[in-house]
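Only one protein chain is missing from this complex, and each of the others stays in its spot.
Residue numbering begins at 1 within each chain, and the chains themselves are lettered A, B and C in the order written.
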Amino acid sequence: MDKKVKVGIVGASGYSGEELARLLLTHPHVELAAVTSRQYSGQTLAQIFPRFGHYPAARRLRFSEPNIERLAAEAEIVFLALPHGVSVEFAGPLLAAGCQVIDLSADFRLRSAAVYQEFYGHAHPAPELLATAVYGLPEVYREAIRGARLIASPGCYPTSILLPTLPLLRAGLIKATGIIADSHSGVSGAGRKAELDYLFVECNESVRPYGVPKHRHLSEIEQELSLAAGGPVIIQFTPHLMPVNRGILTTLYLAPTRHFDDAAGAAALNAEVAACYQAAYANEPFVRVLEGKALPDTKNVTGTNVVEFAWRVDPRTGRLVVMSAEDNIVKGASGQAVQSMNIRCGFPETAGLM
Amino acid sequence: MDKKVKVGIVGASGYSGEELARLLLTHPHVELAAVTSRQYSGQTLAQIFPRFGHYPAARRLRFSEPNIERLAAEAEIVFLALPHGVSVEFAGPLLAAGCQVIDLSADFRLRSAAVYQEFYGHAHPAPELLATAVYGLPEVYREAIRGARLIASPGCYPTSILLPTLPLLRAGLIKATGIIADSHSGVSGAGRKAELDYLFVECNESVRPYGVPKHRHLSEIEQELSLAAGGPVIIQFTPHLMPVNRGILTTLYLAPTRHFDDAAGAAALNAEVAACYQAAYANEPFVRVLEGKALPDTKNVTGTNVVEFAWRVDPRTGRLVVMSAEDNIVKGASGQAVQSMNIRCGFPETAGLM
Amino acid sequence: MDKKVKVGIVGASGYSGEELARLLLTHPHVELAAVTSRQYSGQTLAQIFPRFGHYPAARRLRFSEPNIERLAAEAEIVFLALPHGVSVEFAGPLLAAGCQVIDLSADFRLRSAAVYQEFYGHAHPAPELLATAVYGLPEVYREAIRGARLIASPGCYPTSILLPTLPLLRAGLIKATGIIADSHSGVSGAGRKAELDYLFVECNESVRPYGVPKHRHLSEIEQELSLAAGGPVIIQFTPHLMPVNRGILTTLYLAPTRHFDDAAGAAALNAEVAACYQAAYANEPFVRVLEGKALPDTKNVTGTNVVEFAWRVDPRTGRLVVMSAEDNIVKGASGQAVQSMNIRCGFPETAGLM
Partner (left out) sequence: MDKKVKVGIVGASGYSGEELARLLLTHPHVELAAVTSRQYSGQTLAQIFPRFGHYPAARRLRFSEPNIERLAAEAEIVFLALPHGVSVEFAGPLLAAGCQVIDLSADFRLRSAAVYQEFYGHAHPAPELLATAVYGLPEVYREAIRGARLIASPGCYPTSILLPTLPLLRAGLIKATGIIADSHSGVSGAGRKAELDYLFVECNESVRPYGVPKHRHLSEIEQELSLAAGGPVIIQFTPHLMPVNRGILTTLYLAPTRHFDDAAGAAALNAEVAACYQAAYANEPFVRVLEGKALPDTKNVTGTNVVEFAWRVDPRTGRLVVMSAEDNIVKGASGQAVQSMNIRCGFPETAGLM
């Protein structure tokens, strides 16, 4: 581990690119060797992101136009922090040039080109790559990540929904039908785009749903839930925008397989859920299952790679309510990508993330 | 209407009391003649709420200790903007002294003393008054409000849930089972209390659930839903705190009675829902049913007495999703109380509220 | 006053245009008869600003392309809520067509075409109109406004600086030299423009100066201060952006003409300042001079046409510190324009503004 691994970021001028830069600038085992941006080419990282100004590397490193050969010469691992549909233009050529690729877009998250077409409205431009990509959710695919050359890092909403739900589904504690996910995201989730809808005055003192009822992220959520359930799963998902910079709070409404309508039944289910989460996550460094009266709060996870969640069994309704919180830009994007890189490179999994 | 009706506010130092004062100071048909507050007794309304300083009445009117005789002498209508459990101490004596009472607390919202005990943890102190109180939701109880002496103004969450749900339930378009309400409220909903949990730094950049799974407001929500359904209704309700001063955004997950799984079925249901809302609310001045692609947004209702909502039929899940927005302090509290007063007094229903 | 005056807004899609629409929709003596917007032509006011949806007029009135003849046919008074440099294209033709014009831009605020050129970087396109325009600060130019055909409504920063400073300067209580104005504005002051700098994530949790040291508003501030002082005044002005939707807080550092360095001298000056403000503003409906320990707070003026201020005499430094607060979009823009209209039309000055 003496020699640092050289890494690059394509599309480093958005919010997840910026956060990747922050994490990689301070990572003990890598050197951030290339950042690209058409818009800011020629300027240093510190000029565009003044908060990096006290890192000497950020004052030296300049944005360049994205160029495959140059990237392949400068970096062993390339992160793609690009809009959906753009990553696919870079992934194949970079892999061909010998790089490992960690993509933060949705381009390689689906196993099925047909599902991609249904949700994204056009044929997948490189369907042959879908088979080789590994869905970069370390708590589920850690072993596959170790050997992956193309990692498709999960979306922010999917991470907040999948981590609390998958173990319950696998253990048969909840039904595969009737799952509802109600999510609220900070505005950074919309990206660093100059659009009226995301102006301060339009978002401050505002809470609003959007993308109802068929948000694109449903495709990868349902893919992973279906794999866990062993059959097709369709869920209800409602994203909302809320006036914070960072954070996703998801509330999940789940139907237990066990019927109960009294305190004893609720207590039994409660114990089963506790045991299920304990088995799944006791040794996971970035999953925090809350105990006692604690409920998740986005402010307790922002700036960290941790997802935290709590659950309540409701004897009045016979339902299980699970609530999760994460930083949409860290565990929901860049932190998770770095976690995958750590696994892939054999670094300690928490390196650069604590 | 030449002579103004004299009104008073007991407990005018909280957020709903302050908003009541704002509405009553500018109301064309009433005179705000008394405001009480133990804490601020002797100070003018304008001293405690500097934003009222340009109303001459607010520079004259002083807070007094709450006193039944004095209130009865000074005001024909008394608003109680007090914590739950305190209103009940004032309502009976004020009624006995000849006042009409509009209570903003939960003390008189339930018809059943037993349900009160279940949710509030102690016996109702004046169960005989429960029978005489009218639930002050004008869109449902307008006629009863006209003759009421004791009006129990609904809670903020209940208003945001009941108005979109009741017509569907009455029309038999949705099942009475499986209703889920996921609500997000601004911090003013917690009241003007000096508690760590509601400090700026604790709420800003934070979103968090609370009161899961059995919030007290469930009791009045389920009471009114049960009346509409003609049988007992139990719902799932999750309140969250979000960093805005005002506003509630509620997302409702409802099960249509009609089964459908294709676009045609969805379109048919869609038309039925539209007709149902049209029949219920076309002439309501404070209900805005959104059309086309519009979705509710708290910033479009804050400062107004309007509740707005939109719905989406989801052919993938067979579910109906309804989203509503209101100002928790106006339509969810003080504006609604003024609307009831307007009805009770024969004023135009929108007087002082546009 | 039975017949309502017809008014129009050119450029009604920005924040000051939207606020003008809100004020004019509810004004008792006018009818909003025309709103123009190239971008939204053909859509109703309520479609673009859903918060106006409960006003029937807003559901009927459609944005049109700006057209002089049509505007002159539809409206007696036309408000120009346009970017600097665009208003000037409309003002002359509208005046020629017989309209009265109230301009919210900076195009007609300066008496000197040379000063305009210095601060705006190009020759004034219609210098002949500068002589006829009246600076629409009612507390100073009420009489001139009564007869004006072209009213140049003041900027937001200038209003917050001029109202507290002019009486002191006229009374000779402060020196004309060394004036410093440190201002903080809400983000709506930047306009409804899709620029990265004003995204929620860029403004939230951020406070920053801009336009240092020669902001364009200096030109009108210094013009009016110079008129009051009877000689040229140059001031130091630093605007900052702060994460609120609305509001300007200005702190002024002033040098009293009277030298003092003890409590007695401070008390004497204090009394003189109080008397000066009392003489200037005791009868002004929209100026609130705070007493006692009260200090201005933007939250006490947002949504109102009030500017409030307080002062402190500092015996340690011999200086006078004055602090003012206003809503940049109301008293700093649209409310002030309506106030001028009320004066011009002989309506009660507070009509539609309380």
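Keep this in mind: contacts are C-beta pairs under 8 Å (C-beta built on N, C-alpha and C of every residue); 3 or more make two chains touch, one makes a residue touch a chain.
Nothing here was measured: the structure is a model prediction, and the numbers come from that model.
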Sort through B:T26, B:N245 or B:T350 and give me the one touching the missing partner chain.
B:N245
From C:P93, C:G172 or C:P243, the answer for touching the chain not displayed is C:P243
Kindly state which of the options A:F63, A:F286, A:W311 or A:F347 is in contact with the chain not pictured.
A:F286
Counting contacts across the full complex, list the positions on chain B that touch the omitted chain.
15, 187-188, 192-196, 198-205, 243-245
Those residues of chain A that touch the unshown chain are 26, 50-51, 53-55, 205, 285-286, 288, 290, 294, 297, 299-301, 303-304, 306, 308, 354
What does the interface between chain C and the hidden chain look like in terms of residue numbers?
180, 182, 184, 202, 204-210, 212-214, 234-236, 238, 240, 242-247, 249, 251, 253, 295-299, 302, 312, 314, 316-317, 319, 321, 323, 325
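We take it that only the chains that are shown with their structure count from here on.
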For the copies chain A and chain C, give the interface type as same if over half of its residue numbers appear on both sides, and as different if under half do.
same
Cα-centroid distance, chain B relative to chain C, in whole angstrom:
37
In whole angstrom, what separates the CA-based centres of chain A and chain B?
38
Averaged over CA atoms, how far is the centre of chain A from the centre of chain C? Could you give it in whole Å?
46
Per-residue multi-chain contacts in chain B, two or more chains:
205, 297, 299
